[in-house]
Structures are given as structure tokens and as C-alpha cells.
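With one protein chain withheld, the remaining protein chains of the complex are depicted in position.
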Amino acid sequence: MRNTADEKILELADKMQKDMVKMRRDIHRHPETGWTEFRTASLVAEKLTELGYDVRTGSEAINEDYMMGRPSENVLAEAAKRAVAQGAAAEWVKKMKGGMTGVIGTMVFSQDGPTVALRFDMDANDVLETTEEGHRPYEEGFSSVNDKAMHACGHDGHTTVGLAVAAILAALRADLNGKIKLIFQPAEEGVRGAKAMVENGDVDDVDYVLGAHFGFKMKKTGSIACNVKGFLATSKYDAQFTGMPAHAGAAPEEGRNALLAAACAALNLHAISRHSAGASRINVGTLNAGSGRNVIGDKALIQFETRGANSEINNYMENEALRVLKAAADMYDVKVDIKKMGGAAGADNSQNLAQYIKNKADSLGIFDNVVTDCAFGASEDFSYFMEKVQKNGGEGAYMMVGADLAAGHHDSHFDFDEKALGYSAKILAVCAAGLLQKKDL
Amino acid sequence: MRNTADEKILELADKMQKDMVKMRRDIHRHPETGWTEFRTASLVAEKLTELGYDVRTGSEAINEDYMMGRPSENVLAEAAKRAVAQGAAAEWVKKMKGGMTGVIGTMVFSQDGPTVALRFDMDANDVLETTEEGHRPYEEGFSSVNDKAMHACGHDGHTTVGLAVAAILAALRADLNGKIKLIFQPAEEGVRGAKAMVENGDVDDVDYVLGAHFGFKMKKTGSIACNVKGFLATSKYDAQFTGMPAHAGAAPEEGRNALLAAACAALNLHAISRHSAGASRINVGTLNAGSGRNVIGDKALIQFETRGANSEINNYMENEALRVLKAAADMYDVKVDIKKMGGAAGADNSQNLAQYIKNKADSLGIFDNVVTDCAFGASEDFSYFMEKVQKNGGEGAYMMVGADLAAGHHDSHFDFDEKALGYSAKILAVCAAGLLQKKDL
Amino acid sequence: MRNTADEKILELADKMQKDMVKMRRDIHRHPETGWTEFRTASLVAEKLTELGYDVRTGSEAINEDYMMGRPSENVLAEAAKRAVAQGAAAEWVKKMKGGMTGVIGTMVFSQDGPTVALRFDMDANDVLETTEEGHRPYEEGFSSVNDKAMHACGHDGHTTVGLAVAAILAALRADLNGKIKLIFQPAEEGVRGAKAMVENGDVDDVDYVLGAHFGFKMKKTGSIACNVKGFLATSKYDAQFTGMPAHAGAAPEEGRNALLAAACAALNLHAISRHSAGASRINVGTLNAGSGRNVIGDKALIQFETRGANSEINNYMENEALRVLKAAADMYDVKVDIKKMGGAAGADNSQNLAQYIKNKADSLGIFDNVVTDCAFGASEDFSYFMEKVQKNGGEGAYMMVGADLAAGHHDSHFDFDEKALGYSAKILAVCAAGLLQKKDL
Partner (left out) sequence: MRNTADEKILELADKMQKDMVKMRRDIHRHPETGWTEFRTASLVAEKLTELGYDVRTGSEAINEDYMMGRPSENVLAEAAKRAVAQGAAAEWVKKMKGGMTGVIGTMVFSQDGPTVALRFDMDANDVLETTEEGHRPYEEGFSSVNDKAMHACGHDGHTTVGLAVAAILAALRADLNGKIKLIFQPAEEGVRGAKAMVENGDVDDVDYVLGAHFGFKMKKTGSIACNVKGFLATSKYDAQFTGMPAHAGAAPEEGRNALLAAACAALNLHAISRHSAGASRINVGTLNAGSGRNVIGDKALIQFETRGANSEINNYMENEALRVLKAAADMYDVKVDIKKMGGAAGADNSQNLAQYIKNKADSLGIFDNVVTDCAFGASEDFSYFMEKVQKNGGEGAYMMVGADLAAGHHDSHFDFDEKALGYSAKILAVCAAGLLQKKDL
């Protein structure tokens, strides 16, 4: 059964639908990849400020020491410049210097109550958007204008939903207790951004944290999965091998072969033993080595990732992998420089909170299909927020909001049914408002 | 003791020194890499024609079926256009369509006699010429104007010497018997061009073939090595592996891993057994695989080469390598497409002819240091010409003409003492004229 | 609540305890490894005959075409001879020629009813029994007299229990309906024997099949687990590589290196991709290659196994492994001969039947601890019987009967609390009798 607040939320969300579509398309048109979301984050900061939120960004939102996979200064500077050129407010962009593009909007309500956090991710993919016939963003003129970047995972929608929820909760503020934190995270792709926000203490005071993703395994608009399971813990690494070049005909023994070290590492990484306690994964996704056919290859870069059904298994994979890399370097007498580029914890929804979402979804009566369990089988760094809140005695849950998709995630033809924006705003606002109305769940 | 003809040659060469420098610098400024020597070859064709040689180029000089490592049509078309823009005669460029940039100049003398061939290579390297202080070509304004190409091996000099010798022999024509063939070869780098000229029958009628290289192990102007030994036979290959991508977390078993196939190939190629009959080499010089960290790598390209103290050993290495590549592809259930990109035979100078050169070098009295044996330890596709002539009962030899060098071959700082142009023109013209004066050596 | 028949069974079993201990020790003293259980099987055949069972053995019990990992004729002949020398009846041994040592005892009761099968395994391990102080079999004079064989897994007890149950059911025959089949299986170690019995049709007519194992994860006498889960499907293979020897100094290129082929296979087998649908395993357990330090190794044998959470995953591992082996052989131009040495299906208990066992165990009131679920995490070829019966619409279940253990299974110090013999005989006889008293469960 819907309560009065729920009714109000549904109504507000319906009114915002057109604006949401407009905003989503604006963001879609100006995609920004991880740690370069200067324009998107500025837009968010501006809107949250307008709505009366207390807004933090830059080093107030991000612990710089934990930024993984940050682009070079050059790339960041170019992106910041482009953001301003594309309409971002220069003062906000300045605060985000160095790619610290996370934004947190906080609103404290009049009475005591729980602290509820919602998390939205803002970054785009390294994908070149298709210009094929039938691709709606292209045909309707909102496809990417930024080179080699595209919102191919729906984060444009997530950001939009976040701002809609911000507006709804602000409108309901008189009826709410406690505190709401709206967390807009950069660099979810490559699972890089969450860690730097968690390590900044952004959810240390949070009792409930919620996250949501469009589509994925819920490929019909109007469906929802309330208890997403099987987040794989993951770590992302780059390993750069450096040896010594030599003429392969005249003096091969003078070379130190980084190419072979990398090849040897790749094979032996994949031979790391399976773990009896649950799923594990390893993938050397790229290997680029050598400079010329007749030169002993003195440089090699591999990009790889480990995964595990839980953080313990992923740690096992990680430790094995690091040892293998060092041994492979020793094997060919070369150096290896290993850099962590990303990571996500394994996690499970708090069952209580997942059940709460399910009850809300059922009671709203707007979903055609309310699923309880849904296996994720992939990685999301929302897990870091959830893990931290759960460790502090709080609860966390992640849901999947159904959306008709034009193509799979990360595909250059990706697009989603914009009606899903409304569904997502509604369930998130309803859940947040519900949690903020009582001290206890 | 010099004879009259020798005296005349020395005198003519000395007179040409200034022109040689000028021409060498012009060629240096307009470097063209393998199979794109449209401007250089047009210049050669034009000059030879002017001197009264019968000139063949394009499909008259090159057997297209044996062109290894030919660039794409696009690249060839761009290069041809650039050549014309840089002053090449359009009609010559047209004849060389498809990169068939070899040129042969033939002159038949009045009386019967042997057919003598001299071979000169014309191509530049894939090297970006330095703009550091102290690099003479840069400081004196003749450094490369063509992107990513540089004469860093002295072929600009070789081509210049070839034209000087052409002029000298034309001037002496009344005193000569038999026939001279001046062979200007494209694509020596990567040992690609000789095969296509040999397979066109270009030296089928040749009794003596001579080649020369500046510098290398003779690093002093005024020195010469007459019996270069230890040409390594070599083969150059590209192997492209094609598998199937898959999400490394969600469905790794659906992938077919081309990256691992390539890594496995690289290791096992280097483990090919040594050969008891002499030196062998293998080098996987580059390996580039995969598209993203979390995707099973479905594409991988390796560039490798084999070498052997003689063609038999190189064949052994080649056969082993091809089997290893196929097995590595099978190992990971991927496809492999193997393309031969270049090759050179092993070869040894005809001892008689090498001795003849030595006698000439001694008798001229212009060299400070006349060395007999000199170990090459590298590969040169001049070996194909030599092998063919020797098989037909003729003789071949390769000499090294000393030159002070600014840096090693293929280095972006490479430059050589232009006095060496004269030394090279003299010894080659003297040897050729000598051979053309009598039916028997 | 126990019924009358149950009471009778408990009483009979208690009376047999001493005889069971005696028989178990006799079998323990004369261990026979897979397919050589001539003495044990003869003993079984004799006792079953005495008890009035219809007895089949040799080719009547075993489909010879499916015997995996059968020893050489020589080994079998020696074992048969030894069995007779140790008291086996020569006529039974003769029937078991070729190692066909399976035995089936059938008894048909007066009224129609279900066909119930119980399966017991008889083989010993390739383990040298310890003679250390404190090892009861050694101290009490019943340790192995057969070289390199020991009952280190409790199959001596299983066989004993089987004969006790045979006696109990024979004693109760007037009260039973349907048909009982007591299956005594050879070669469970290495999961080799079940397949050959299933393929002989031994359980084609069976409605319920039960199996049991001592100890394992139930390490306390008086405990029982009724629903053993997580049988891993498995396949066991030997791969023999054959190359060509050569002197490693004088002519290494003439060798064909089976040692390197096997090493390459081992690494790449372990690099087979994980499967997203569940647990997989691969293990190259032994690799023995080469004959001398200075000879290219021309022979190599690897013994390996694959496993999967279910048969489909195991098939995936198996197919990948076979391809890898062939490719590794090709890689080094050697031959590989691959032989299947064993296998077991993945399986799950019929939940209905497992619940029935649990109810029986609870109602008997003799167990201190009745556990429902118990993860096996290993392989047992009982799964073949279970799979076949389930496919035909019947039910199967496997239980673990607790026993205090002196050491882990397959350890040379293994021994178990003989009180467990009684517990096992009781629960199996009670379940079988229960099933045979009614047409429907």
C-alpha cells in the first residue's frame, strides 16, 4: 500500500520526466570518462546548491591518495578546459583540480533520524559512439561530441536520476528526519572512484546506503530486482616491464627481454590455482611489447584484473598475481613496475534492506515484475560504500532497475528506454524518504 | 699497380665528389621507405637514361608475386603523390605503380665479354630524424622532410655512388667489353626487395655481381674490407592470431584467447632447439594483443624473425617456427594467419672475386687499411643476388667501404663522412671496369 | 519412532559386531587394489551364496569395454595367484578373470515391490601401511601383508558392512517385498569401477540406490550426514608423449622433445579458463620425462584429472584439456597417446530419499548427531549408479556414517573406530528394509 509521501513522490517524478530526458540527453552529448567529469560534476554541484544542499567537491569529497587510474595532468587539464568550453562553471571546475570530480550534497532535516546515502555514478566509457542508422542518440542529435567517449553504460541516466531525487527530497524536506547524502561518484568504470570517496570518510556516518543500475540483467522497462547478489571483488593492475634492447642477430645475449617476461607472466597468471572456497578469475586483457622485429623487446605493458567471489578470494588471486609478475621479471632479468588501477570489494546486500526495497516496490504497484534475487556476476565499486557502511553496523543494498536496451552495456550502439528514468527516481526517492521518516527501519 | 683505366676512374670520381655530396643530400632530405622509393627511383631512372643506359623499372624489374612486406595501396598512393609533389617525374612514378620501384640500367659494350652487375639499395628507415644540436643534416638543412622516415643506414649514399659509377662507366664505354647492369633495389630494410628482382630474372645472365655497404664494421674513412663473411640467412614473418572476445568476469569460458596463444607462441618460439651445424637466431620482436582489461583478448599480432648461419639452418628455424605458431593457435582454439614479410639467404663471397677486390684495393694505393676478412653477423638480401649468380656458375662478392660515422646504423643521429662516397665509387668502378676488360678474371 | 523390523535389525546388528570386526580385520590384512580384488570378491561371493543370494560376477557383473585403468595382464595374473594362496576359492577367482571382480547378490522376495540396490566398494589404496608404534592394525597384527597396498580409506569396512546387511536382510526375508541387489564394486579408487557395472546394466531395474562412506567429513562415531552434496564430476587421464632422442650437445636439432611437450602441456592445462557456471578443477599430478641429462627427452608421461561442479563443466574441462595435449604434442613435433583412466559423474542426492534417510536416522535414536547437508567437494563414482537410477525415474542417495579416525583418508596411518561398522550396517539395513516393505516411499 502506498503512503501519502509515496503518492507525492510518484506525482513529482512524473512531472519531472520531460526535464529528466532533457538533462540525460545533455549529459549524453557531453560524456566525460573517469576523473574528467568536470562538466557533469559542475552541473551536479550547481543544481544541488540551487536545491539547498550543502555541497562538497574536490579534496573535500575525494582522498587524493586513493585515486586509482588517474589520467595524466595533461589529459586532466585538457578535459577541464573542454568542460568550461562546453558550459561548465569555471569556479566549480577549479575546485575539482587534479580530477577530484566527486560531489556530495548533504541536507540535514529538522529532527533526529538516520543518515541515508544514495550513490550515483557519472563517468562515461572509452567507446566511440556509433553513427549507424537507427541509433537514436545519433538520429535525434544528442550523440557524443567528445572524441572517444560515450555514455554506453547509462551513467548519464544515473546522474539525471540523482538530481531528480535531490529535487524530490528537497521538496519533501518538511516531512523528513535525519540526514540525506547524495553521493555523485566519478570513475566507476574500471572501479576506480569509490575507494577514494570511502577513504575520505564520505560514508562514515551513514546508516543506510542505496545504489541502483539500469538494465544489465533486467532488460525490460517496468521490472526491478531488489536483491542483487554475487558482486565479484576485483582488482585492476598495470604491469610495466623494462629490460634492455639489443640487436637480435648480432648480440641477442646482450638484451634483457621484457617481451618474454610479459608473455611468461601472462601464461603463469592464468595458471594460478582455482580456489575451493568460490569463484575466482584472472584476465590479462592486453599485452603490448617490443619495438621492432629485429630488436630484443625491452618494454612490455600488461593490463590485467583479478576477481573473487569475495574479497578474501580476490586477495588470494591478487597476492598470487603479484608474486608471479615479480618472478616473471626475475626470470628475464628485467624490472617490473606494478600499479593498481582499480578495485572493488565483494559484497552482499543487507538482507533486511533488500527486503525493505522489495516491499516498497511491491506496494507502489508501478512495477510489472518485481524480482527478489538477481545474480550480478560482475564487479561494481558501490561495494566499497556498502562494505564500509555494513562494517559500521549500517545497511546497504543495490538494486537493478529494468530498462529496454538498444544494445548491451559498453556497446557503441547502447541506448536505454528513458521511461526507466522515472522508475528509478521513484523507487530511490520512495525508499530514501521511507528510511528518513522513522528512526528504525 | 694502377693501370690507365684505373687512373682515369680515380680522376673522374674526384671531379664528381661535389655533385655526389649534393645528390646524397637531396636524397637524404627526401627519404622513402621500402617499396615507396618513387622519387628516388625516378631520379635514378632519369639519370641512367640521360647517361645512355637502357632502363627498366616497374613490372619489368620486379616480380610482383615475390614482393614481401608491401605497404597498403593507400600508403603507396600517398607516397607516389608525395614523390611527384617533391619533384619526381610523373611518367616514371606511374611505371612504378604498386610500389615496383626497382630500376635496372643496362649498357652493352661493343665486344663480347662478361656481364657484370652492381647492386645499390635505395630505401630509408622508419626512423624519426633527430633535431638535436650537432646533427649535421639538421644543422646544414638537409635533414628529412618526410614524416617518420630517415636515411639512417647510408642508402642515400649507396644510390648516389651507383649514379656516379654509372657516369664513370659510361665515360669509359669505348674501353669496355661485355655488359654492365646497374641494379637499384628497393626495400632492403626488412630484407624484402632483392627476392622480387631475383625472381624476375634480373641476374640470370650475370657473371659477376658486386655489392658494397658503408660503415658497419669499418668505421674509418679510408678503410675497406674485401671479403665480408657470415651473412645470416633470415626470414621475417607476421603472425596474426584471431580468437573470440568474452567478458572476463561473466563468461570467460566463452572466449578464445588470442593473447595467450601469442604469449605461448613467443615462449615456445624462443625455446626452439639450437642447431649443431652453426649459429641460429629467433626473435619475437613485437607482440600486441587484446583490447581491454576485462575482455578475453581476441586479437594478437606478433612480428618475428629467424636467422641461420646458412640457408639450411634458417630453413630449420623457419619450419620449427611455423609449426610452433600453428600449435599455439590450436592450444587456445584460435586462428593464426602467417605472412612472410621478408627474407635473405645465407651466402659467402666467391673467394676468387674477393681476392680480386683485395688486389684492386691494394693496387690503387688510396686506402689506408685494406682488410681481407670481416664478419658480418647480420643479414642483407644482397645474398639473394649472390646466391643466384653463384648457382649459375658466376661469382659474387660484397665489400664494406669504411666511413667515419656520427652514430650507429638505424640510430636517429646517424650520418657518415661524405668522403666515403668517393672511395666507394672508385673501388666499384675500378673493379667493374677491370672485369669488363677481359673475358676471364 | 522405531518399528518392529527396525528393532529386529538393531538387535541382529549388535549380535554381529564381533564377527564384523573379525572380517574387517581379515580384509584389512589382505588388501587388494583396483581390479585385483580376487580374494575379497571371492569371499563376498561365497558368503552371499551361503546366505541364499543369487550371485553374479566376472563378465556377468562387469562390461569389460568400460573397464578404465585396468592393470596389465601380468599384474592381474600375479594378483589372482596371490588371492588363491591367501585362501580364495579358485573357482570364484577363475570367474573373475581379467580383473572383472565386481559381485552382485540378488534376492527376490515373495511379493511385488521395488528394487532396492545398495553399493559397497572393496578396493584398497596404493599405500604402504605404516609400522609406527601406535598404529593399531600393526600392533594388533592385522596390518597389510600385501606389498604397496593398504586399506587406507575404509573400504574393508564397507565390504564388511555389505555382508552384514546381506545377512540381516536374508534373516528378514519373510517380511520384505520386491527385490534387493547388493552391489560390491571394484576399483572405486581412481573412480574406475562403477562405469563398467553401470554399463553392464546392473542398475537398469533399480528404483532406489543407496551408498555410504565412513568418516570423511563426519569424524565422530555416532554421527551421520544424510544428504551429501557437491559430488564433483571428474575425469582421469594419462598422456604419453613420444618423441625422438638425440645427443644434447652434438645434435640437439635432431631430437623431438617430449619432455618440453609435457612441460608445455602442464602449464597450458593449468591455464584453461575458469567456467562461470561453477567450480572447475585441473591437476597435472605427475610428470615423468627423459632418460638422461645429456639426451633430448624422448618420452614423457603425465597423469592428470579434470573436475567440474557438474558433468557439463567437467566436459568443458575435458575437451579443453584434450585439445591442449594435442597442441602441445604438435608444438614439439611429438606424438601423444591419451588414455582415459577413470571418471565420475557429478550428482545430487534425490531430495526425497535423503529426507527419508534423515527421518530413519532420527527415529532410530542411536545417533548422537544427525546432520542433513554435508558438502563433499570430492569425487565418487557412486555418482554413476545414482545418475543412472535417477535417469530411469528412480531415486538415489549417499550418506556419510561418522567414525573416529586415526588419520586422514589415504594416509598410511589411517584406521577407524570399528563401532562405526554397526552404525553403518544398522542405518543401511533399516533404510533398505523400509523401502522394501512398501511399494511407495
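What to note about this one:
So that you can tell them apart, the chains are marked A, B and C in the order they are listed, and the count of residues begins at 1 in each.
Note that contacts are C-beta pairs under 8 Å (C-beta built on N, C-alpha and C of every residue); 3 or more make two chains touch, one makes a residue touch a chain.
These numbers were taken from a predicted model, which means no experiment stands behind them.
Check C:305, C:333, C:348 or C:418 against the missing chain and you find that the one touching it is C:305. Only one residue from C:234, C:349 or C:383 touches the chain missing from this view: C:234. The missing chain, though absent from the display, is touched by one residue of A:12, A:264 or A:309; that residue is A:264. Which of C:96, C:289, C:397 or C:433 touches the hidden chain is settled by the complete complex: it is C:289.
Against the chain not shown here, chain B presents residues 267-268, 270-271, 273-274, 276, 279-282, 377. For chain C, the list of residues touching the undisplayed chain reads 190, 232, 234, 236, 247-250, 252, 259-260, 262-264, 266-267, 270, 281, 283-297, 300, 303-305, 307, 341, 377-379. Interface residues of chain A with the unshown chain, by the touch rule above, are 249-253, 255, 257, 260, 264, 268, 271, 273-277, 296, 316, 323-324, 326-328, 330-331, 333.
Methods note: only the chains that are shown with their structure count from here on.
Where chain B touches chain C, the two copies mostly use the same residue numbers: shared numbers make up over half of all numbers in play. Work out the mean CA point of chain B and of chain C, and you get 70 Å between them. Within chain C, residues 268, 271, 273-274, 276 each touch two or more of the remaining chains.
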